[in-house]
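Yeah, one chain of the complex is gone here, protein chain that is, but the others are all in their spots.
Chains: A and B, in written order; residue numbering restarts at 1 for each.
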């Protein structure tokens, strides 16, 4: 295009995915605000590498921006562990209130010492358990079941704390593993449950929403420092303005998947008493929330409406 | 090879001395290559053991090991980079050589050396930037293994050291008039 400078932004999601479209929308706004000085090109579908790699590339200033999940940051920016804790948010609205407020800003600011500038939080959906065996209505139903989890210590500990067995396994192998009974189920959000086809083999979905982890848009500190203060403000503003765009697209996609899956005859358990689940998380919180600063943040999140 | 026969006594003497030195050095690099190959082989066996354990735990003991996947991926890096470096010395890497078939024989050593020089520069990059990546990752820990993230890049860096060593050795051997191994050609006799 006619832009003076095109910022390269990485995303592991495919074209058309809400986060990809949101960053594109941000690019349009940025182009307007800067009078055509700055544009954004989204390299979607992990063209430039998986999340861990694209983070390093952003830190080194090879690429300008990066849309990533919080998971890969947990070992780099301790503050990102907090929104990644199981059952930390009571609902998606609760998560929005926290991340749009001062706590969210505090976490965004925590990226600065790691050569990154946190710009905005996007929705990552809420993850719940699905399985091929029975409807889960209480913790007793989970006992002894085998769930696929991502390769993350906290996921493994969370599932163990709930009395189930965690089996780390590549995503692409989950479908046949459920089909053949190697595992009983997995956990994910509505759209992934839909697109992976896992609902075809795991017909019980329980909306326990154990993880409501936002995703984050960051900019390379190197790129940031090369911008004028006005351009920096334009970047911040358009990033913030892209959040509602993302949330609308996400809600639409979630509703579509939900309608499709319910029509396919999947049994969805919607009302579930989460209190025992939350109480079971105490050892997990004790293990991962160690510093006073983080303990305080947990308290403030719990106190947020 | 008439050019070689017409060379002066001085050149021949210099080449002979260099050849003696190289023959000594080759014993040392040969040891290093053999050690690296053994480490690679042990890594392959260890990887086999780790995944076998994963299968056994999952299907026989009905539980799961969480370190086997990241652990074996890391081990794989070791045997790839060390094995690839040894491959330079032993000449088992695939190559095309199209230009070499149409050029006169006298040009070949020059192009081979140019190629080895380029490879050694890449090896230098593996060392230089592998250590940068390792330092950058040192603050983090590898999920499920609990060791420093720097370990992800140790094999890359160490492999780079061997790439530089073995490709420089090839250039020096050629200067000394000693044979160097190439893909698709019989192995030169090791002294």
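Rule of thumb we're sticking to: contacts are C-beta pairs under 8 Å (C-beta built on N, C-alpha and C of every residue); 3 or more make two chains touch, one makes a residue touch a chain.
Please note the rule applied: contacts and distances are computed from a predicted model.
Colleague: Hey, which one's the missing chain according to UniProt: "histidine kinase", "TRAP transporter large permease protein", "Response regulator receiver domain-containing protein" or "Cytochrome D ubiquinol oxidase subunit II"?
Modeller: Per the UniProt record, that chain is "TRAP transporter large permease protein".
Colleague: Which positions on chain A touch the chain that was left off?
Modeller: Looking at chain A, the ones touching the missing chain are residues 8, 14-17, 43-50, 52-53, 56-57, 60-62, 169-170, 172-173, 175-177, 179-180, 182, 191-192, 194-197, 200.
Colleague: Of the residues in chain B, which ones touch the absent chain?
Modeller: Answer for chain B: residues 37, 40-41, 44-45, 47-48, 51-52, 54-55, 59, 69, 72-74, 76-77, 79-84, 86-88, 90, 92-100, 111-112, 114-115, 118-119, 121-122, 125-126, 129-130, 132-133, 152-153, 156, 182-184 touch the chain left out.
Assume only the chains that are shown with their structure count from here on.
Colleague: From the mean C-alpha coordinate of chain A to that of chain B, what's the distance rounded to whole Å?
Modeller: Computed value for the inter-centroid distance: 40 Å.
Colleague: Can you tell me which positions in chain B touch chain A when the two form their complex?
Modeller: Where chain B meets chain A, its residues are 58-59, 63-64, 66, 69-70, 133, 136-137, 139-141, 143-144, 149.
Colleague: For the complex, which residues does chain A have touching chain B?
Modeller: Chain A reaches chain B through residues 56, 59, 75-76, 151-153, 156, 165-168, 182.
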